[in-house]
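Every protein chain except one is present and positioned as in the full complex.
A and B are the chain letters, set down in written order, and residue numbers restart from 1 in every chain.
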Amino acid sequence: MTPAPVARDPGTRPGALAWLLLAPLLAWLALFVVAPALLLLGCSLGERDEFGQVLWGFSLENYARVLDPIYLRIFLRSLGFAALTTGLCLLIGYPVAYQIARAAPRVRELLLLLVMVPFWTSFLVRTYAWMAILREEGLLNALVTWLQPAWAPLGLLYTPAAVVTGLVYSYLPFLILPVYASVEKLDGALIEAAHDLGAGPWRVFPAVILPLTLPGIAAGVTLVFVPAVAMFAVTDLLGGARVPLIGNVIQNQFLQARDWPFGAALGVALLGLFLVSQLVLRALRPRGALRG
Amino acid sequence: MAALPPTLRFPAAGARLLQAGLRGWTGLVLLFLYVPVLVLVVYSFNSARLGVVWEGFSGRWYAELLLQAPLQRSAFNSLVVAIATTIISVVLGTLGAWLLHRYRFPGRDLIESLVNLPMVMPEILLGISLLVLFALAGVGLGFTTVIIGHVTFSFPFVLVAVRARLQGLDPALEEAARDLGATPWGAFRRVILPALRPAIFAGGLMAFLLSWDELIVTYFTASAASATLPLKVFGMAKVGLNPVLNALSALFLLVTLVGVAFSAYLRCGARRPPPTFPR
Partner (left out) sequence: MKFKTPILPGRLAALLLALLPVASRGAGQLNLFGWSEYVPQPVLEGFTRETGIKVNFETYSSNEEMLAKLVAGGGRYDLVQPSDYTAEAMIRRKLLQPLDRARLTGLGNLAPEFTGRAHDPEGRYTVPYMSGSVGIVVNTEKVKTPVRGYRDVFQAAHRDRIVVVNDSRELVSWALYALGQPVNTVDPASLARVRPLLAEWIKLVKVFDSDSPKTALLNGDVDLGVVWSGEAALLWRENRKFQYLLPAEGAHQFVDVLAIPAGARNVAEAHRFMDYILRPEVSRQISAAFPYTNPNAAARRLLSPDELANPASYPSGGKLESFRDIGRAAADIDRLVTDLKSAK
């Protein structure tokens, strides 16, 4: 079952210089990613005392609790919200990224900056602005009342729809940017060639453009989906904190329940789920498929 | 050296339709992005203190902004942290992406998975575990610790973006440079790096935005002297949306838009630098 390592990717055996150059990254990962993750792992095996301080030990009790149906349901719901957000971001963002990448070179970066400018404001202030738009006596309802009074008022704020709107808004740039970077690099000659071979536009897009921008799509989907799973602030503000998501539950263990070991166990479960799915995806990825 | 923008060849009418459709969609999405921002700019001129009902036009929040020294200080801190984070993340992310792409390091898959870990790590976990780590190591909280925290969750974004672009890059590009006598480093600097520019730019922007707006990790790694704007803003927003915050946001937007316009002007005015390729 071991795959032949040769055909997977280009790449040569690293020399001393390559190792030296990689050293800062490895050091950073070891100190600030692996070490904290190990701390969490240790903490998750411990217990809390009366005061909420961690008693180090070895107990799997917290993990047994993670498998409780309540928390499994919360995990699934969080994954669902993240998937919906990612799908919408892709549908909304891909054409925009494509359009930006096709613009004249000097307009491109300008358009990109325009996409980013709204995010200069604090997410809290932006979210409050969304609340002003979506609330019952808000701007959207004023518009709806003016257009079609029969529909008003739409009770949008503090619903899952408001949460998804907020999430899509927050993460859209993280999809547009990497997709842009990969569309921009598309070789026009390839498309020309496909056309010259008689392929119409409806065939060229799925057959040439989509596969060639797949790395960008994959990157964008990762950058949206992954952080969206653990998101909590937007969901609290726009959703009214009515339905707990995994990010909220973890946050609560540290800042309300003072149950660090359980919070750590939930976190380790989330990280573990992620690591395993990544390694599995990597193992399943068809070799060389991305390289045409 | 600018590559031709790739185009789909359509029958004339269809091409125009698609073109118009793409343009219109982009416009709509930009509108979506700017609607909340416009709302807050308008509200920054509302004279009401609790700021939900329109009570009349007023510039008093801008005047009040000038008096808030701690707010200004924290905005400066945020800028310092975000710029440092962006620089370190871009270096770490770009170099890492290229090395992981170019060389077959043992355990490469594991390294790449570890790189992605901070993205999925809920901020509270990263924040608290870094705090415990710094305490164990006896490192006092300050700018260094905040920047370390920010780089940790930012650089993966750069790495992923750059890696995506590398994956489609023609390996012949580097080989050609090497055949022409370039050292590996020379090939990287002169051939690979320019090709990666859009991805680096995109990744750097993401790193900057993430750092600029981060709250939780900052909370656990900052001291009073290195508190950033989001920390301050979060505290202020607790007593309801403070209109001074709207004014501050509006001001930032103005500064950024002026900056964007200025850079666009420069780019239109100046000649592009000559390509540095060995021909």
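Structure notes:
FYI, a residue touches a chain if its C-beta (ideal position, glycine included) is under 8 Å from a C-beta of that chain, and two chains touch if they have at least 3 such contacts.
Since the model is a prediction, treat every value here as computed from it, not as a measurement.
Of A:99, A:165 or A:253, it is A:253 that touches the chain left out of the display. Checked against the full complex, the one of B:117, B:148 or B:248 touching the unshown chain is B:148.
Residue A:70 is the one among A:38, A:70 or A:210 that touches the chain missing from this view. The residue touching the chain not shown here, chosen from B:82, B:119, B:132 or B:248, is B:132. Summarising the interface, chain A meets the missing chain with residues 24, 27-28, 31-32, 48, 50-53, 70, 73-74, 131, 135-138, 155, 157-158, 236-237, 240-244, 249, 252-259, 262. Hidden from this view is one chain, which touches chain B at 49-50, 52, 68, 70, 80, 84, 87-88, 91, 128, 131-137, 139-144, 147-148, 219-221, 223-227, 231, 234-241.
FYI, only the chains that are shown with their structure count from here on.
One inter-chain figure worth recording: chain A and chain B are separated by 15 Å, centre to centre, where each centre is the mean of the chain's CA atoms.
The residues of chain B lying in touch with chain A in their complex are 2-10, 14, 18, 22-23, 25-26, 29-30, 32-37, 39-40, 43, 52, 92, 95-96, 99-105, 109, 111-126, 128-130, 132-133, 148-149, 151-152, 155, 157, 160-161, 163-165, 167-169, 171, 184, 195, 198-199, 201-203, 205-206, 209, 212-213, 215, 229-230, 233-234, 237, 241, 245-246, 249, 252-253, 256-257, 260, 263-264, 267-268.
On the side of chain A, the complex with chain B involves touching residues 5, 9-14, 17-18, 21-22, 24-26, 28-29, 31-37, 39-40, 92-93, 95-96, 98-106, 108-126, 128-130, 132-133, 139, 169, 172-174, 177-178, 180-188, 190-192, 195, 201, 204-205, 209, 212, 215-216, 218-219, 222-223, 226-227, 229-230, 232-233, 246-247, 250-251, 254-255, 260, 263-264, 267, 270-271, 274-275, 278-279, 282, 290-291.
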